[in-house]
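Okay, structure first, notes after.
A single protein chain has been omitted from the complex, and every remaining protein chain is retained in its original position.
So, subunit A:
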Amino acid sequence: MGELDHEVDAPRGATSREWEVFCRESSADPLTHVGSVSAPSADIAREQATQLFAHAAEALWLCPADETVRVQAESLALDPAADGTDATMDAESMQAETLRGERE
């Protein structure tokens, strides 16, 4: 394995703060990353993670995705630093293009 020197710092939150969820199924098991939930507060994140994992979990840990440092051995091709080009229209262009087909 290579050095863990590649940091992935792209945002993870879709609609609100993102919370990484870790689950232990029984006391002998490792704590395993099982994805993330979107929630505006730790309490709501806990509630959501509990709904999803209580059927299997002995323990759940949550931490804010934006406080989590993610480093890995390889720089994957999916890396925002690889190409910063923004392909999306700005709001003004978008409005100008809307219903243009209809006006023609």
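Going forward, a contact is a pair of C-beta atoms (placed from the backbone, for glycine too) under 8 Å apart; a residue touches a chain by one contact, two chains touch by 3 or more; residues count from 1.
In this section, contacts and distances are computed from a predicted model.
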item	value
Listed names "ABC transmembrane type-1 domain-containing protein", "Cytochrome C oxidase subunit I", "Radical SAM/SPASM domain-containing protein" or "ABC transporter permease", matching UniProt entry of the absent chain	"Radical SAM/SPASM domain-containing protein"
Where the unshown chain meets subunit A, residue by residue	8, 10-15, 18, 23, 25, 32-39, 48, 51-53, 55-57, 70, 72, 76-80, 82-91, 94-95, 97-102, 104
